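The following block contains the structure, expressed as structure tokens.
Excluded from the complex is one protein chain; the other protein chains are retained at their positions.
== chain A ==
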Amino acid sequence: MIKNYLKTGWRNIIKNKGIFSINIAGLAIGIASCLLILLFVTDELSYDRFNEKADRIVRVIFQANVNGEEIKEAVVMAPVAQVLKNDLPEVTQSTRLAKSFNNRIEFDGAYYGQSSLAYVDPNFFEVFTFPIVQGAKTEPLDKPNTVVISKSFAENTFGNTDPIGKTLKVTNRDENLLVTGVMEDMPKNSHFHFDLLVSTLGYAQAKKTTWMESDFFTYLVLKKDVDIDVVESKLPAISEKYMGPQLKEALGMTFTEFTKENEIGLFLQPLTDIHLHSDFSDSTTLEQGGDIKYVYIFSAVAIFMLVIACINFMNLATASASKRAKEVGIRKVLGSNKKQLIYQFLAESFIATFLAAFLAVIIVSLALPFFNQLAGKDLNFQYLLSPEVILAIFSLILIIGFLAGGYPAFYLSSFNPLSALKSKFSGSGKNSGIRSGLVIFQFVISAGLILSTLVVKEQMNFIQNKELGYEKDQLLVVRSSYLLGNNEDNFIDEIKNNPLVENVTHSAFVPAGESDNEVGGIFKNNEFQRRMSFYNVDENYIPTMGMKVLEGRNFSEDFGAESDKVILNQKAVEILGFNKNPIGKSFQRDTHDGLKTMTVIGVIKNFNFKSLHQEIEPLILKYNPYGGIIIRSKVADMSGLIENLNNRWNAYNVKEGFDYSILDDSYNYTYLKERKMGTILSLFAILTIIVACLGLFGLVTFTAEQRFKEIGIRKVLGSSATQIVALLSKDFLKLVGISFLIAFPLSYYLMNKWLQDFAYRTEIHWWLYLLAAGITIGIAFLTISIKSYKAASVNPIKSLKTE
């Protein structure tokens, strides 16, 4: 019997090639999109799960709200790890990691400047699962100045020779590191990646006992089946016990007094949440992570794509019902019961789904490299062939088969045989109502996605063109200029004289991309106010960056030593209450040698020194040139300048190559996540409307067939082809129009939510709706008119002859 169902199903598909091609193409696109998104989402959700103890590891984080300053950091104080392990019975292990910047690694006369290095506690490998492939398998870091290196770093540095026992030099800190182990490269789906892991035993910072500075990413392993909330609820007491005394000493307030007006404390974050649920300040973020919102958005898109493709199937099947009615009638008279007919129709949809799934797998294998590029992923097709995924695909086929074939099957099999045979049946009435509803649903999704894509694009434009308070174009950043040592000043002088250069400043503080970072406590009349960010700059910083001095003056050599002078941004002026006449006012800042008084000499216009997700914070510019170089080019094309600088750099015989970044690029990189999301979203928006229009095309085909005779009569009566096209298109376009009424409010609501993530954002302008509506209607009309024009151009004699 099954054989028979499949046979008839197949013959029917062959007979209605056109419609089934539409169905299968739509389904294939739907399933392929679904699989791609499945790969993407699984990858996003897989982060850090390779760790054997993944479900028991948590990260300790620090959150505070001090005098209006919102602080959210993924690092905590050095002693936290040990204290939590000692004081909390639920914690079985704790380990720390501190990222180290600007390293210069030397081996055998060769330099490896780009290597990522972190200090980790000796028990690091007991907490995280990074297999040691060479050297000491247990406790490779139990002595000071030992290092475990990654396999690829080992191959790069040591080639075929055995790295164990060799010594690497960190020249900028004058450290010698003994290689004790080689580990597998950290998996791509880890929330951090390092080539060198150095023992904290020789690291001075690790021994600090202060609870006032945060430096360490701290991870705990909890006992099995311990509730995180229970452990977290014990943390306030710990903070009070250890932080309290130091707080009193520094601020003269007890912990209780302090927390009356402020919030401060330690919290726990599950390891597996880190990738998708992190919004910590940039300086304490190990790597740009993902975002759970996008996982939700894309999952929803995947489901919508499938539903839209299934709707095509349903609509085309019920629209063609009049064609199938006779067959249903005969079969019923021949003794078929309803169930058997349902099976037969389901067989058809399963064959179609199978073919579509097969096609989808081919599409995915071809589209994967392209998609990887879009999503910035390294998704592997092999993964699609794993047993779980194949099982998932099969269940998907089952679900789609039922979803797409179920409704038509029940609908068609319920015909009364007699009226079916008499062909009394027509595809109108209640059924066409449902069909209209489904078409509306499809276009709600399509139009909604198109509008959403336009909003994302608009926000990206807004980001690109936003007045930032500085000129981000034509800036070249050389953060590694410290490598020149004593020659750094000579290099800067040369740059100053370069005809391609407009200006140059000696600073490592950049408002976008990787930057140095300094935060310090601010006191007024020796009373603690709040923490603020500092920029260490020279007198050329403001002109080079194109910032605007609103009051007072810039730093200048003419005024002698400027180290106790500061320039504030407007926000800092506002918070310090210097609104009237800020020039000459003073405050104190916290230094290692106690409070130091600073005098305001100028105010600059606010500029966005953090991403546009955040409001502009108070910022203090102080005179302290060190670190990198920022160069403003005279011309937009900086390739000549870069070439030039590269040559000068090499003339100083530095063993490391010239390394630079273009500020504009770094700025764009900040919004990479959103940009990628926008690109992927637009891709799926296009696919969605293609699939929806495939369905529309099919429906118009049926309508044109059904009204073949009517069209003929109308033409004989003098109707023009255009009028016929209008006649056939009108009803469908009405449905598309109705869909806007649902799609736009929905999309407005969701995109407004998305925009809330940006402190600086575009509005959803009225013309965006118009554009989205225009695009949708345009594509839909094009689809419809292709078919309806053809129907309208047929010689009326032909259609009337069929009588």
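By definition in this document, contacts are C-beta pairs under 8 Å (C-beta built on N, C-alpha and C of every residue); 3 or more make two chains touch, one makes a residue touch a chain; residues count from 1.
In this text, contacts and distances are computed from a predicted model.
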item: Record-based protein name (UniProt) of the chain missing from this complex, from "SusC/RagA family TonB-linked outer membrane protein", "ABC transporter related protein", "PQQ-dependent catabolism-associated beta-propeller protein" or "Molybdopterin-binding protein"; value: "ABC transporter related protein"
item: Touch with the omitted chain, as defined above, among A:110, A:230, A:330 or A:759; value: A:330
item: Contact with the hidden chain (one of A:8, A:372, A:586 or A:614); value: A:8
item: Residue of A:254, A:299 or A:340 touching the missing chain in the full complex; value: A:340
item: Contacts of chain A with the absent chain, listed as residue ranges; value: 1, 4, 7-8, 11-12, 15, 326-327, 329-331, 333-337, 340, 417-418, 421
